[in-house]
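The complex appears here minus one protein chain, its other protein chains still in place.
Right, subunit A next:
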């Protein structure tokens, strides 16, 4: 996917001025935050589970090669294939090759962020294979020719009214006066439209929430059942997954599953948790004839051993963005690439470079709410700060800010000079704001006063007043 992360500020400006989007974003709060809070409150061992989840993933990351090889062995033993792909291009080509071999005209797809990451749909279309998204949210944005704006609710930026317009336009064979208001109306209509496609599809492509080393299984969680149809009804099932999705055992997957849905949608479990272990066996009633796992690296192995390794614990639950006030203000598209919100502000610079995505780790107040809800205890603000350090060291941060900072640091490390500077500033601003108690415009502080007033200083600094007071008392310590 092409990035527009460089234009974060413009993207954010547009998003903030888009009234429809702002209305849609209200759902983040009511839909996700409250549900998560309620479900988490109902599970006394939630905090202990978070520790356990973190430990499982830390162990995996320390032994990644071992578990990936175990996984491959077991997939192969089950009659499937693992394809190791370093780059998005390699992964795309491998998937196309499988589709071509099966002479696929259409492929059904379950929701996969990694497929977005490698730009799979466009590539398949360019090469004569029609991808059909089967997750309702993905289906909606495919109709709208938009990328997802959220990692578990890809169409959260769209209002129901907009979806109704899209459905009437695209499903022109249906009764134009039908009701399209409730979620159920949309689900039923999409389901009816998709039903035949499942049977016509030659290949089903899904992502994976987990890869299980001990069994060679892949796991997806869905609420619509579309994933099951996708992976069972195609002649070949292709799983596209990034390599950090691996866990050692079924037991480990269940531990993390207890965290996943609670953190994501506030459900105790998703409606469907589906395990795929190899292709159909002779005694099986159904299932795909071929089973492939396309394992993507795309820069992740380079994060191992760096200050960004912890990010690879991420299970894509979206709790961080669901609780992020910046995400809530601008929505997911403003971030400019596949992964939005706090996890994207760390992952995006890791995968496409801090030169391209430098805004993202800066566009945070470090309020820390993301870290406080992250089921895998990923220290997101700390890693964003690490990126700021890299930008500073590489001279990527804006020249004006750097110059200002260096003057400030010079003064701040010289207390006497600092006293003088603050005395002057406090006195001047105090006089300017004396009548109103605040300043409505202030040269060089446009970033502040363009949107809010600047309360005026009281006029003298604490240290001056304190010195006077101590002098009156006879001596300062």
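Note that in this section a contact is a pair of C-beta atoms (placed from the backbone, for glycine too) under 8 Å apart; a residue touches a chain by one contact, two chains touch by 3 or more; residues count from 1.
Basically, contacts and distances are computed from a predicted model.
The listed options are "Cytochrome P450", "ABC transporter ATP-binding protein", "L(+)-tartrate dehydratase subunit beta" or "L-lactate dehydrogenase complex protein LldE", and the UniProt record of the chain not shown names that protein "L-lactate dehydrogenase complex protein LldE". Although one chain is not drawn, the whole complex shows that of A:225, A:305 or A:415 it is A:415 that touches it.
Considering A:69, A:126 or A:458, the position touching the chain not shown turns out to be A:458 (whole complex). Among A:76, A:127, A:254 or A:365, the one in contact with the hidden chain is A:365. Listed for subunit A, the residues touching the missing chain in the whole complex are 9, 12-13, 16, 325-326, 329-330, 362-369, 371-372, 385, 387-393, 397, 401, 405-406, 408-409, 411-413, 415, 418, 422, 425-426, 430-431, 434-438, 440, 445-448, 450-463, 465-466, 468-469, 476-477.
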